[in-house]
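Just one protein chain is left out here, and the rest sit where they should.
Order as written gives the chain letters A, B and C; numbering starts at 1 within each chain.
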């Protein structure tokens, strides 16, 4: 196999060399526990504080509003369960959308088992939540609305500011799963009116096993992990120091290079979308054409199935995904694609390519050059295509 | 400052060079998401499976019984809250001891707020839980007993097998917080009769941000982190691949060198205990003399306070602790030392030194040579010592 | 997917892909909801009941393609009676196993053969000993409740 073409950056990203360099001291001679008292440990503690400040600054938040977690999933679980439990006296109704990540949906389902009620908002054919529908769905006993910043499968960017306004009009907490958006586009929690925001380090070139939750000061939220006094007594457990230092470095780099990255990714994304839709019949872009993550393409190819496309791409050294990476292990088609109205066979036939600032135009060309052949070969094997052709003869 | 003498291995350990080497590929060119489908990702998935098998073997468990977590705290929270919630129909009573880590105690306290009842067993002056008292404390509505394998402050090793027998006689789940014991002494979950066991990677030369929970097959336990299909759908969140691979390497090394490590640590520990107790008046060993972790010394020095000792040791380049590292940030004396019956001023005056296989006899000598002077100087500053001397004149 | 080398070989270079014009029997099983649809074409010698040729078309994952491919290989040249003994287990074994969540693909391959044989039997108005009416035909393509 030749060069690896990694187009699965929504599943995870590669650790930046500068991030690894920043981490290394904390995996070698600075392995102290930041809660200890001697100089080395106190230095590490100060480094953690700096990392926190770095992250806070990217969001226009204050340092005490950033809590380190182990991943985006933990951040989502904490935000949703923590607010639901702490505000149960106020009400037991929550609102989310049908296209959230499973970390959100399954946290909601867990609360439903406890007796909470959850409204799952529909989305339109491009994946947008309706601000009006949200407004109507909020009840006197609603305590939390959780809507993602950008969808991990189809890349659609939700109207966060408008949603926040509706939430605050009704005095309801607003949590944003920004796992796919944070460090990929500018986010100002104050300007947008976000109460809680989840992020995950491995989605922006830090290591897996790192994440954070922004919690606006004054938010009533229960602890999720009880124990030691770490994270201002709100999230116990010895800190993943190396990971956190790396995450801060990664976000610093991402923010300083954000504009160029977004431009570069958008160029590649658009080139690929245009070529694929033009050169491959019966193909369609999933998600909005404009309000979408700069690194995300999700294209449905009729009559063929996703996994077989991935395997064919794999043979070319191309890493891609046919839905949410986290749901592999399931045979059901993506709940996101069903929610935007695709029938099952089309939902099964979609391909997600998520590029990065490191993707080259040559990579994009190679994929675009080969995809028509792959689709054609798979269609020639497909009984659905056979039926379609016969019907249209 | 000269050489650093690290005697705070109960707070955290240094990452083994071989562990870092094992991790590095997963932080450079193998940064794949193990849930993805292409070759590189599938290889990483297989590596994770091997890591799981390596860990399972050390406990005489089966692979499917090992679930990766972010730290010991998460393992404790999951075990305790997960079993309590899943078995609430059977009963809402839990039992633990007064000397558990805060990860256990605060999880219990969280359940108390939800309406569960918790019995906190006393310990004797050496820190032992009474098996008889446990037997009597178990009620028809008891669902879980959580007792630590070895205490993180005073090193006392609990009678795990006897406790397990009592639990099983009454058909109650038994969780063991083995964060300080795992990979430091041999543990066979089958032979001991353990239903759940928590461990934390950074306590045995893996990186911070890694841990696991052993859950015996058939144990009724709720998920703690909901989301994707990772960890057999029991613990969601993209795996900390590099950390896990490192943790498996670390435990492999620890188990292959365990006998020599324990012998070496015991020799150093005993040398230090003997010298300190002999050379410093009004000093006393906390915890059992025999049934204690091979790397743990905890000594109470009357009339002086712990932090000032730590600061004086810090000036010598010696890293030590005066209680549980995780409770720093609190002004209360250690709950463990109070539970073994020390009055407050003695609880404040204790020093924990936790050595490792890398501690040399020269390190031990240096500390023993200097400690008498430090204690003497601090006593000369102590109003309690002044009172004591005057009273005994 | 942790696919065996044999599975990889069969989905990368599937054998017997295609249609048979005027096939003796055709069977289609599976549904788009679970993501796999298989169609088998058989060319059967009416006298000897030997399966002279077998082709397939499959919409589905790597395992679906590989099991279809392997199943066609295994029934080709066999009599109907022998072909009935080509169980999903036999297909899986011939492929050096499948990941647990993909076992259903091998069942589908078995079903597809049976469906094609059933079609043959119906067209020729014969009864094939031990063959039951296939149940697993394409279901209505309908959407799940969320």
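Keep this in mind: a residue touches a chain if its C-beta (ideal position, glycine included) is under 8 Å from a C-beta of that chain, and two chains touch if they have at least 3 such contacts.
Just so we're clear, the structure is a prediction, and the values are computed from it rather than from any experiment.
Novice: For the chain that was dropped from the view, give me its touching partners among the shown chains.
Specialist: When the entire complex is considered, the left-out chain reaches A, B.
Novice: Considering the whole complex, not just the chains shown, which residues of chain B touch the missing one?
Specialist: These residues touch the chain not displayed: 98, 120, 303-308, 311, 315, 329-333, 335, 338-339, 343-345, 348, 380-386.
Novice: Which chain A residues touch the hidden chain?
Specialist: On the chain A side, contact with the omitted chain comes from 37, 42, 45-46.
We take it that only the chains that are shown with their structure count from here on.
Novice: Report the inter-centroid distance (CA atoms only) between chain A and chain B in whole Å.
Specialist: The mean C-alpha positions of chain A and chain B differ by 34 Å.
Novice: Can you list the chain A residues in contact with two or more other chains?
Specialist: Answer for chain A, listing residues that touch two or more other chains: 307, 311, 329-330.
Novice: Can you list the chain C residues in contact with two or more other chains?
Specialist: Chain C, residues with two or more chain partners: 1.
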